Each structure stands twice: as C-alpha cells, then as structure tokens.
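Every protein chain but one is kept in place in this view of the complex.
Letters A and B mark the chains in the order given here, with residues in each chain numbered from 1 onward.
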C-alpha cells in the first residue's frame, strides 16, 4: 500500500444521554492510502454515520485518533470535503446552484476568477454545465446530489468523504452517479472514502471494502476488490468475480447481524472492558 | 429534542463536546424568573435607576397584592375579561362563518380578496375616535375595537384553511355525491381546523391587547383604565403591579389558547405553522 493519507486509530465513540450510554463505535483502526477509493459497508445502524463524522472532524471521538496527512483531525480539516446522504438538506436552498458551489470557495479566500473557474469546471464535470442559476429545489434528486458532488469537487479536497450519498435516489440515477464517482476519481486522483449500506455498490465502486459489524462497531474484514480498474454497470456486475465478492461480503454482513443478536444487547451499557474478538465462521450458528 | 433521548444520528445537532447532566427546563426557567425579579429589586435599591420611577420589585408586588384585596380590582379584571370574551366570541362566529363561505366559493374569494387586503392592515386603534363618537364611552366602543382587531386574524386563517383542502379529497367527495353540508362537515371543516385554531390563538392575544388599550385611552373600563388612573394619580408601584397582572393575564390567555389548540388537534399529525396573519 502507498503511504497512508488518512489514518484512523482506535476510534471509539460513546454517546452519553441522561442516565444511559450507548456505544456506537467500539474500536476502529484502518488507514486509507493516497489516491485510494475505499468503501465502508455495514448493516443499518452500524454507526457508519458516526464513524464518518468522527473522520470529518464533526464529532470528537471518545477515544482514538484520526490523522490526515500527518496532522491530527480535531475539527473539520480544509483538505476534506463531505457529501451527505440528504442532498435536500445539505444544499443551501436560498442559494443558486452556482452560489452553493461557490460559498466554500469564498471561505477559502480564493479570488473571483479562480472561483469562477472552479465552479464552472466542477459543474461541467458532474454534467450540470447549464443550471448555474437554478435553485437546488428546482432540480431532481439526482441532480441535487450532483450539485453536492460538484461543490465537494470544487473545494479541491485531498479526501472526499461520502455518506451513503445515493441511498435516496432511484436505481437508474444511482447507477449513473456511481459511474460519475468512478470517473471523477480517475480524472482527479482524489482519495475517496465512500460509506454505504449497499453491498453491490461497495463492491462495484471500491478498490477495498471495509466490512463493519453492527453497533457497537468493529471492522470485520478489510477486503481487496480485485476487479479490473475499468468498470461498467453491465459487464462488471455480471462477472463471476463480482458475484463471488458480493457473496462474500454478504456472508460477512449476515454474520455481523447474528453476532449482534448473540453477543450484545445493542443499547446495553457497554463498559468497553470486554473487547469483541474477530468473529469466526464457527461463531455463526447458521452453518 | 428531549433530554432523555439518545439519538446518535442526530448528534451533530449539538457541538461535539461532552455534556454534563442537564437541569430540566422548568428549573432553569424558574432560575431565570427569580434572577429577573432580583434584578428588578436591585436596580432601584442600588440607585442605578430612580426608585421614584422604578420601585423595587417587592413594592410592585405589594401594591398589586393590596389592590387584589379590593372589589374594585376584581371588578376591573372582570370587565376586561368580559370585553375580551364577548369581543373574541363575536369575532370567532363572524370570522369562521364568513371565512368558510368566502373560502369555499371561488367567485366570492376573488371579489373580496382586494377589499380584505385593504381593510385587514387598517389599525383598529384608528377607529377609536369614531367609536367614541358613534357608540360613546363604554363596552360597545371597546367591543368594536376588540372585534375589528381579532376578526381579520381569524377570517384570514379560515380562508387559508379552506383553500388547503386536498384537491384529491375534494374530487373524492364530489364523486361520492356528498352534499354541500356534508362536504363542509366532513371535508372542509377538519382540514381548516388547524388554521382556525391558529386564528383563535392569534385573535385571542390581539383581543386582549385591544381590551386593555380601550381602557388605557379612556373609552372603556377595566384594567387599562385602572392603569391610566394609577398613573395619573402617581401611584407608581401600582402602575407596575397592574401591568404585571395584565401580563399574567396574557400568559394565561396564551397558555389556554395553546392547550385548546393541542387538545383540538390531538388527532392531527402535524400542528401547522402560522400562515399569513
């Protein structure tokens, strides 16, 4: 692997409400190399969003560290951009498409000409060259998510974090957007960390897939995806290797669900003293 | 968000700092009220403001308690509440009746829209001299102001509410040959109810304002008149005491309106946001 750009070490996150504590993320350690495209997949409620927010500097982990390019993340770093699932709530409805993409650039204190150039290129890259002056709510869901992606791209991040970005769009749009991500990644050489609950999507997009367990979350497997670099919806998804990989991930996820039922009550007060060991196939009563 | 919830997905709402166990809102609110009372007590006592214009809080309360021992005070309260109640009642009947009519008849709505838009923002207090000349001093004049002010609030809400009827539901009702009254009873009224309740809430508050104002400018009796009297006789602590009391009356009116709204709309999935008004 190349020099790790993003390093997540022993991240744990416990929420404290009045009288109750919930351990959302138990102990996560992994790293992402410069220019990699890594997918994180896990069952619903696996603390994926919590993890992503810790990485993005939006949440402070209870313990453990996140390091980006050698410096510790203790707030949203400038070299990171996030695309959220809820496109309808992550775009500023009072700004036009252009205004939405441009606002973070203004915060970066870029001059006007440079901003204009970045906005134009980014919107063109996501196929929205002709809607600069529209408002987000005038666009379809898929187009709104493209705007959010354009905004992230224009920000010129080293790492692009995506939190289930296509969970709320229809299947056809979703396929288009997946291909858009692959092509942007190729073109820009940006590092992408892509969180999803969709197994097919994780295998189709990623170079590596990290499989998470149910909450409290640990990493169950770090799987290299040895599919060819050039992928397309038809051939890649119908290849035998794709089926094998997705089958494997599927099994892991099923395991994760069982494990949760066998070993933990989800909302139980977790002391953190008993660490869950890596699950083995034998632990699955289904076999 | 209630303090007992633990919702990881929404954790971003509050900054990512470790939270200490929080005091309940009622305790904090009480702290606020006590602190405010203490401030009112200390400002004049320390001489930061002149006690002549701004007596300590304890004196305001004492003046109010003293007044509350007199029949005169309760008679004034009853007069204010009466003017408020009757005025609001008239405004409700007229506002809901006309609102349902105008809202459900397209032609009427189109022809009255501009007139309503013109009359609604006319400040009711502009009618004070007219009321005095035509109706004299007393309850009738007060009622004119109260009704005029609250009527428009209610009317507008009802018209909005009727227009909010789901077109599909409207078509359905028509296809089942529901009669005009059945449509009003089972379709239009339930849809408009949340708006009506908003109208009642806004109208009730405005009605109290005008009921007090009428007394204040000398065309009616009640708490407003008592405040004006206390001021002209330079009974400063009593002025404050009476103002505090009308404020409490206002709090009661607001709370009652909100409880009524919640009760009435318990079946309704969403309590609507205010519109227009």
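As a working rule, contacts are C-beta pairs under 8 Å (C-beta built on N, C-alpha and C of every residue); 3 or more make two chains touch, one makes a residue touch a chain.
Please note the rule applied: contacts and distances are computed from a predicted model.
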Missing subunit (named according to UniProt) among the choices "Glycosyltransferase RgtA/B/C/D-like domain-containing protein", "Nitrate ABC transporter permease", "Ferredoxin" or "Cytochrome c1":
"Nitrate ABC transporter permease"
Using the touch definition from the top, which of B:67, B:128 or B:143 touches the missing chain?
B:128
Could you tell which one of B:42, B:75, B:93 or B:113 touches the chain left off the display?
B:113
Residue positions on chain B contacting the omitted chain are 10, 12-14, 25, 28-33, 35-36, 53-54, 110-115, 117-130, 132-134, 205, 208-209, 211-213, 216-217, 223-224, 227-228, 230-231, 236, 239-240, 242-243, 246-251, 253-254, 274, 277
Go through chain A and note every residue touching the omitted chain.
53, 56-58, 76, 78, 80-82, 84, 86, 89-95, 103-104, 106-108, 135, 137-138, 151, 155
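Keep in mind that, in the parts below, only the chains that are shown with their structure count from here on.
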Taking the mean of the C-alpha atoms as each chain's centre, how many Å separate chain A from chain B?
49
